[in-house]
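All protein chains of the complex are present and in place, except for one that has been dropped.
The first chain written gets the first letter, and so on, giving A, B and C; residue counts start at 1 in each chain.
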Amino acid sequence: MGNTFGNLFRITTWGESHGGGVGVVVDGCPPRLPLTEADIQPDLDRRRPGQSSITTPRKESDTVQILSGTFEGLTLGTPISMWVKNEDFRSEAYNEMSEKFRPSHADFTYQAKYGHRAWPGGGRTSARETVGRVAAGALAKKILRARWGIEVLACVTQVQHLKAIVDPETFSFDQVESNILRCPDAAATPAMIELVEQRRGEGDSVGGIVLGVARGVPTGWGDPVFDRLEADLAKGMMSLPASKGFEIGSGFEGILLTGRQHNDAFRAVEGKVITTTNRSGGIQGGISNGATLYFRVAFKPVATVMHEQDTVDIRLQNTTLRGRGRHDPCVLPRAVPMVEAMTALVLLDHALRHEAQCGRFGASSVAV
Amino acid sequence: MGNTFGNLFRITTWGESHGGGVGVVVDGCPPRLPLTEADIQPDLDRRRPGQSSITTPRKESDTVQILSGTFEGLTLGTPISMWVKNEDFRSEAYNEMSEKFRPSHADFTYQAKYGHRAWPGGGRTSARETVGRVAAGALAKKILRARWGIEVLACVTQVQHLKAIVDPETFSFDQVESNILRCPDAAATPAMIELVEQRRGEGDSVGGIVLGVARGVPTGWGDPVFDRLEADLAKGMMSLPASKGFEIGSGFEGILLTGRQHNDAFRAVEGKVITTTNRSGGIQGGISNGATLYFRVAFKPVATVMHEQDTVDIRLQNTTLRGRGRHDPCVLPRAVPMVEAMTALVLLDHALRHEAQCGRFGASSVAV
Amino acid sequence: MGNTFGNLFRITTWGESHGGGVGVVVDGCPPRLPLTEADIQPDLDRRRPGQSSITTPRKESDTVQILSGTFEGLTLGTPISMWVKNEDFRSEAYNEMSEKFRPSHADFTYQAKYGHRAWPGGGRTSARETVGRVAAGALAKKILRARWGIEVLACVTQVQHLKAIVDPETFSFDQVESNILRCPDAAATPAMIELVEQRRGEGDSVGGIVLGVARGVPTGWGDPVFDRLEADLAKGMMSLPASKGFEIGSGFEGILLTGRQHNDAFRAVEGKVITTTNRSGGIQGGISNGATLYFRVAFKPVATVMHEQDTVDIRLQNTTLRGRGRHDPCVLPRAVPMVEAMTALVLLDHALRHEAQCGRFGASSVAV
Partner (left out) sequence: MGNTFGNLFRITTWGESHGGGVGVVVDGCPPRLPLTEADIQPDLDRRRPGQSSITTPRKESDTVQILSGTFEGLTLGTPISMWVKNEDFRSEAYNEMSEKFRPSHADFTYQAKYGHRAWPGGGRTSARETVGRVAAGALAKKILRARWGIEVLACVTQVQHLKAIVDPETFSFDQVESNILRCPDAAATPAMIELVEQRRGEGDSVGGIVLGVARGVPTGWGDPVFDRLEADLAKGMMSLPASKGFEIGSGFEGILLTGRQHNDAFRAVEGKVITTTNRSGGIQGGISNGATLYFRVAFKPVATVMHEQDTVDIRLQNTTLRGRGRHDPCVLPRAVPMVEAMTALVLLDHALRHEAQCGRFGASSVAV
C-alpha cells in the first residue's frame, strides 16, 4: 500500500534500486495530448545520478520507454506505463548492508515492518524510486503549461547554513539550470558548491532547502477541508526521500509578525483581485487565490557518510558501519526535479477535480 | 470533495459556522469498543470557544450527540455519526462580510471557486469546522491508548517570538492543561499569555507553534513511498485552519548539521533496537522506528484584526474592512486538541493498514 | 468500512433502524444548485414504510432535514448533511431477535463479523439504511435532469412468476406511480397486487424484478477497464438489500442468440450514430453509447415470514423462530426509488469523472 498518489490524475510507482527497473503507471491522463519519450527524458536527466561532480557517480542512462497509453503520438486516455531499466548494478558494494542497518536510513524500519527487505542499493528505499514520480511529473508539467500556461519551477536556496537570495516571482529555469547546484543566485552559488565539495572531501554530507513555485495557477483550485491545496503539497513533499519540513508562503517565519502585519491586503486591478503582498503563498483557505504559489522544503543531510558509525546488525548485536558505495554528498540538485514533479502532480489533480465539481456548473465564471 | 480523511479509519466532516450544526461520520471503527458521549466531550471542551480569556467569547456548549454506530455502550463496527448543534448565532455581526472579503481569510477564494458562499461566520471556512475532527480524534486517541498504550499529546511551544522549553519525551497532559495557553513550560507561560492579551488589547493577533508528539508507537507503521507516516501527518496538520508549516524531528534546523552530526546511531538494548538520539522524530523511511514521534506546526497570526484594512468588495470595488464579531486573538490553545486529533487519526489509520498488510503474515513478529 | 459510495459525487450513509436516525453526507455536489428539502422528500415518501396496503405498516414520517451545505436555497459545494429521525420505535416486538438469528437475514453474519449487533429492528441491516441513499439519489436525479436532461426511472416488471410487459423506451413516471405496486403495465398489475396480498395472507412473501432505465445519457460516460458503467451499476444494485441478480441489456437471455443475431447494427441518422437495436442496453465497452440505458435487478422474497422456521440461537442451540413485527410482504414497490437512486448516483459520479478527464480537453466534441 501507499504507492499511489493522486485521485483523478493518479500515479502508481514501482521498482527497487536493483532488479528489473523502476516505473510508473499514470491513470486518468486526458486524451489527445502529444506525448513521446522526448517530453519525459529531460526531467529524468535532471534527476539522473552521475550528472555532475556533486552527485553520485552511479551510472544510469535512465532512458525511459513508454509502453502503453499513446497511439500515433497522442495520449489515448488509457493508462500510460513508463519504464526505466536498471543498469549499473554493483551489488557487492552493498554486501555489508545485508547484515547491518545503516543509521538514519530505512533499512531497520523496512526490516521491522515487512520482515524482509531488498538490501542491495537500499531496494525500494533508494531515491531511485523517484524515477517514476519525475517521469509522471514531466507529463503533468507539460499539461499544466499547455492548457493553463502554468510554470512549475524549483531551485536550491540554501545549503547547510549558506543562503541564496531568490525571488519566487522572477527566477527562471535557465538560471536554475545554469549551474550544477540548481541555484539561481549566481553570486551565492560558488560558495555553496564549494561547501558541498568540502563536505564530500570530508566523507560527510549536507542538506538544505528547495524552493518550489507555480506561476499562473488560476483562482479556485484546492478542496477544503482536508484536501486543501497546501495540505496535498505538504504530503507530496514530505513523501520525498530525506525531506524533513514544509512551509507555505510566510511559513515558520510568519509567526513573528502580528495579524495586522501579516495579512495580505486585497486590491482590484483592472477587474481582477490581487493581493499587494503574498504571505499567503498563493493559497487562502486551502484554495489558490491567483497569486504565485511558493513553498520551501527542508532536506536533511544525506545519511550515508564515509565514517565509522555506531549501529546494530540483523542479529541485534552492536557493531559499526562505514559508508561505502556511490552516494550523493547532497541531494539538493537532484531533488529539484522531484519537487517540481510532486508540485505538478498535485496541481493537475486539483485542476481536474475543480473541473469536475465546478467546471460545467459555472462557479468559476462568476464575477471575481 | 475533500471532506473525507483516512482510508481504513475514515472520517467525513460537514457543517458550517451558522446553520444546522457541525458533525462527522466515522467509518471503519473497530467493533466492541466502549463508547459514549463522555469519551468525546472533554476534547470538544478543550476546543470550545469561550473557554478562557484568550479565546473568542462566542458561546457554544458544543455538546456532542452520538446518533449511530453504538448499541448498549459498545461500538457496532457501523458508521458512527456525531453531531453538535450550532447555538450562538449572531449573524448580524457579520453583515459586512456579505459584501466584503476579509483579508487573508478564505472569503474570496470560496467565492471564486464555488460562486457562492455562506458568509455568516465564515460558513465552512470557520474553524468551527474542526469540531468533527476533534470528536473523531477523541475516539481515535481512546483506541490508540487502549489497544497499543499510545499517548498522543500536543502543546504550545512558541507565541510570536516567545519560546518555551519543552522536551517531547517528558511533558505531561496535566502540565499542558495547567494553564489557559496549553504550554507546559511553567516559567515561560506567563509572559506568553501576557503577549496574547497585549495583542488583543491592541486589536491585533498573534501566531505561534504547536508541538505534537506520540509516545509508544510500535515499530512498523507507515506506507512508503507516498503514504509515509510523516507525509500523512503533514497533510493532516496542513489541513488545519491557519497552519503554515510542518516539520518532523530535526526539521528545518536539522539542515545546519552535517550527515555525520545528524545521524541517529542505533544501539541494541535488552533485545530492542533504539536510537541514541532522535533527530528522525520517530520515523525513518516513512515508517515508525519505535522512538517518540514528534513534530511542530506553525500557525499564522489570526487574520481578523480590529483595524481598518484594505480589501475589495463583491463588486470588485476597493474598500476597507475593520474586524468585528467575536474572534480569537490567537488560535494556539484551541489548536492543541486539533493537532492531537489529526495525529491520532493518522496513526490509527496506519495501525489498521499495518494490521491488514503485515499483521497476520507475521512480518511484525520477525526478529528486530 | 464500506459505507461510502462514489468517487467525485460521494455519499456516506449512517444509521440503524432504531436509534438517533438515519442519514447521509454528500460530498462533491456542484455549487449554486437550487436545493431544499422539497426536492428530497418526494422520493423518501416513495420509499417510506406504511405507504400502502402492500408495504409494512411501520409508521415513519421520514421527514428529511438538510443540516449543511446550502445557503439561501443554493448548494455551497460543501458537504450536504441530510438527516431523518427514527420515530416509531417498537423494540419489544423484536425481543426474540436478541436471542435468535432470523433465517436468511444478516443477524448471524453481523454477529459473526463484528461480535456485536444492534438487534432491534435489525439495526444497520434494516432496509431503513436506504433512506440516506434515496435522499442523495433524489439530489443526483435532480442534477442529471437539470444539466443533461436525463430521466432516471424504475418500475416493477415481475412478481414471483407474474410478468408485466414494459418497454424501457416509453413507460412513464405517471404510469409507475399510478398504482401501489409501481408497475406501469395496467393490464398485468391487478393480478400481481393480488398475488402479493395472497402471499401476505398466507404469512408468506414474494420477490420479483425491478427494471431500471436512464434516458438521455450522453455518449462517453464510463471508465474502463474496471469502472465500466455497467460494473458500477451492478455494484450499486447488488449493494441494495435483498438483491440477488443484475443484468444489463439482453442479459442472461442474450446468450441464447448467436453473435450475428445479438449485435446492434450502427446507423448514422442526421449526423448522429445510433444503433438499430439495443441489446447492449446503452453501454458498449463500459461506456454509454447514447442509447437508453436499461437493466434488471432481481430481489429475493422477503426473509421474514409468519411461520415457524428452523434456526439457531446465540448460544448455538437449535431452535425455531416465527416472524413477528411489521414487515413488507414484498420489497418491490419500495425498491423502485432505491434503484432509481443508485442509478442516479452512479451516473452523476461518472458524469463528473468524464468532465474531469475529457471535458476541457475536447474529446467529447470530436466528430462522432
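The working rule: contacts are C-beta pairs under 8 Å (C-beta built on N, C-alpha and C of every residue); 3 or more make two chains touch, one makes a residue touch a chain.
What you see is a predicted model, and the numbers here were worked out from it, not measured in a lab.
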item: Option from A:Gly20, A:Pro57, A:Gly149 or A:Pro190 whose C-beta touches the chain left out; value: A:Gly20
item: Sole residue of A:Ser68, A:Gln261, A:Thr277 or A:Thr319 that reaches the chain not shown, by the stated touch rule; value: A:Ser68
item: Per the touch definition above, residue among C:Val213, C:Ala231 or C:Ala335 touching the missing chain; value: C:Ala231
item: Touching residues (missing chain, whole complex) on subunit B; value: 7-8, 28-33, 77, 147, 352-353, 355-363, 366
item: Where the unshown chain meets subunit A, residue by residue; value: 1-4, 8, 10, 12-16, 19-23, 25, 27-28, 31-32, 65-69, 71, 74-81, 83, 113-118, 123-124
item: Positions on subunit C where the hidden chain makes contact; value: 1-5, 13, 101, 103-106, 108-116, 124-125, 129, 158, 160-161, 199, 202-209, 219-228, 230-239, 241, 244-252, 254-268, 271, 273, 275-276, 279-281, 283-290, 298-305, 307, 309-312, 314-318, 353-354, 356-358, 362-368
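Heads up, the rule we're going with is that only the chains that are shown with their structure count from here on.
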item: Most distant chain from subunit B by Cα centroid; value: C
item: Between subunit A and subunit C, centroid-to-centroid distance (C-alpha), Å; value: 45
item: Between subunit B and subunit A, distance of the C-alpha-averaged centres to the nearest whole Å; value: 26
item: For subunit C, residues contacting two or more additional chains; value: 8, 28, 31-32, 77
